[in-house]
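Let me begin by presenting the structure, written as structure tokens, before commenting on it.
The other protein chains are all here in position, but one chain of the complex has been omitted.
Labels A, B and C are assigned to the chains in the order they are written; within every chain, residues are numbered from 1.
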Amino acid sequence: MSAVRSHVCYRVPYADTDQMGVVYYAQYLVYFERARTELLRQLGFPYRELEAKGFALPVVDAHVSYRGAARYDDELDLSGWLSWARPVRIRVDCEVACAGDVLVRGYTEHACVSLATRKPVRMPPELACIFQTALADASP
Amino acid sequence: MSAVRSHVCYRVPYADTDQMGVVYYAQYLVYFERARTELLRQLGFPYRELEAKGFALPVVDAHVSYRGAARYDDELDLSGWLSWARPVRIRVDCEVACAGDVLVRGYTEHACVSLATRKPVRMPPELACIFQTALADASP
Amino acid sequence: MSAVRSHVCYRVPYADTDQMGVVYYAQYLVYFERARTELLRQLGFPYRELEAKGFALPVVDAHVSYRGAARYDDELDLSGWLSWARPVRIRVDCEVACAGDVLVRGYTEHACVSLATRKPVRMPPELACIFQTALADASP
Partner (left out) sequence: MSAVRSHVCYRVPYADTDQMGVVYYAQYLVYFERARTELLRQLGFPYRELEAKGFALPVVDAHVSYRGAARYDDELDLSGWLSWARPVRIRVDCEVACAGDVLVRGYTEHACVSLATRKPVRMPPELACIFQTALADASP
């Protein structure tokens, strides 16, 4: 688990709710994306730059565990951190919390692909290095 | 107004509703897109082909008038027709109805642009011809 | 696994795509919802009726495995079936396929809750019975 952990403050709009009066379950994957994007930015490698270099990190696996429900106008804390990194794959864990209560937990696994070929490739060395450093910093 | 009018049957998922128990207002623009795509297909020029030829029809103006509310599990009729066509611009009018009642009306205006330059261009002659024929057929 | 398996035909709108040119990863949870809703309808217990009786089946756990990518204007087959049912919990497995290729697989687990108290409750006997029959029919 990386020492760096992102935090995005997010206000729930009406658009995210459903007729049960809570945030619709698919929206949390969008919240995870916000936390991931901010994590990459904090690690010094914005996703926009990764794409500019010809790489992408599409999601190959996602898991979400719902414990509580976010509601309209809630101010959420969207948080993410790196769990592990391999040459062509990483996992990011995320949490959505409100007023200190964790409502939803989950993770996404991403393959590194070349935008030109859409095939899996080793991630660029500078990114691999950033990930390894982040993970090493977290060791006791 | 074109003689050809598209009809798409659409079942409202939970995802489209909000905590008021009705379809969220922005969703109707997605419904309009479904009606438009089907209209172009019926006219013989699927939007996918238009893009393959290097053109796009981005929305430059949209208007929606809300009279009633669609609800979860409703089976809607999403309908669209061509109102007018100029060399670089068209207007498509749309209606969303449930069980014969028109719930929402509106329109979108689209500019024809080149995908290469993102600049406005005259639409391809075969498309302009299809539009003019559709409009002529509708004259009394 | 239930003998009954739902199939919903779904055309991908522009709205569902992202700038990678494929369907955005969270959308598949909406596709799963469409398959689930149709499954309940086929089993003879539409979700709308379940809510009318004072119950709901919120998602408590979701998993998605991405193998391929759906694209704009693809005609998808959204499919779902019951994997198991307990007194207060069920699991529905889903697949999203295009032209016979399975692009995405996953499942959702649902708790039965009372709409009045928002607490877990045993599901109504007629629903439990429908689920058990569906699962028994599938046995060899």
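By definition in this document, contacts are C-beta pairs under 8 Å (C-beta built on N, C-alpha and C of every residue); 3 or more make two chains touch, one makes a residue touch a chain.
Treat the numbers as computed from the prediction; the structure is a model and nothing was measured.
Enquirer: Among B:1, B:30 or B:138, which residue is in contact with the omitted chain in the full complex?
Expert: The single option touching the absent chain is B:30.
Enquirer: Quick one: which of A:1, A:30, A:43 or A:97 touches the chain that's been left out?
Expert: Within the whole complex, the residue contacting the unshown chain is A:30.
Enquirer: When the complex is taken as a whole, what residues of chain B touch the one chain not shown?
Expert: Chain B touches the chain not shown through residues 20, 22, 25-27, 29-30, 33, 56, 58-66, 69, 108.
Enquirer: Residue-wise, where is chain C in contact with the chain that is not depicted?
Expert: 14-15, 17-22, 24, 26, 71-72
Enquirer: Residue-wise, where is chain A in contact with the chain that is not depicted?
Expert: Its contact residues with the unshown chain are 11, 13-15, 30, 33-34, 37, 46-48, 72-73.
Please note the rule applied: only the chains that are shown with their structure count from here on.
Enquirer: Report the chain ID whose CA centroid sits closest to the centroid of the full protein CA set.
Expert: Chain C is the most central one.
Enquirer: State, to the nearest whole Å, the distance from the C-alpha centre of chain A to the C-alpha centre of chain C.
Expert: From the centre of chain A to the centre of chain C is 25 Å.
Enquirer: How many Å are there between the centre of chain A and the centre of chain B, using C-alpha atoms for each centre?
Expert: 35
Enquirer: Identify all positions of chain C at which a residue touches two or more other chains, and write them in rising order.
Expert: 30, 33
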